[in-house]
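Every protein chain except one is present and positioned as in the full complex.
Here is subunit A:
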Amino acid sequence: MNRRRRARRDATPRAVGRVVGRVRVGRVVGRVPPNEQAQTDVAHFDEIPPPVFADDSRVRRRRLRRLSYAVVLLAVALLVAFWLSQIIGGMPSGQR
């Protein structure tokens, strides 16, 4: 079914059976990568493992950053509140 549909779409005449003589193929453009970019089998790695500890999604880093900001902010706020309460609490009521 598919083969029949594809054959109908292809307008170029096809050689069937043994081909004798020249077939015009048009201009050939070579698309071969230059040597410097070519991949060879001289030395290859099966699979490049990801670096240990690396978190390329950056989720861990973002969470850690936000958590450390929050913890430090809270701790500093508590510390300041503590000292203010102790110092102001010690003042005679007229000076507060």
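We take it that a contact is a pair of C-beta atoms (placed from the backbone, for glycine too) under 8 Å apart; a residue touches a chain by one contact, two chains touch by 3 or more; residues count from 1.
The definition used in the following text is that contacts and distances are computed from a predicted model.
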item	value
Protein name (UniProt record) of the chain left out of view, among "FecR protein", "Xylose transport system permease protein XylH", "Glycosyltransferase" or "Amino acid/amide ABC transporter membrane protein 2 (HAAT family)"	"Glycosyltransferase"
For subunit A, residues in touch with the removed chain	36, 38-40, 42-45, 48-56, 58, 60-61, 64-65, 68-69, 72, 75-76, 79, 81-82, 85-87, 89-92
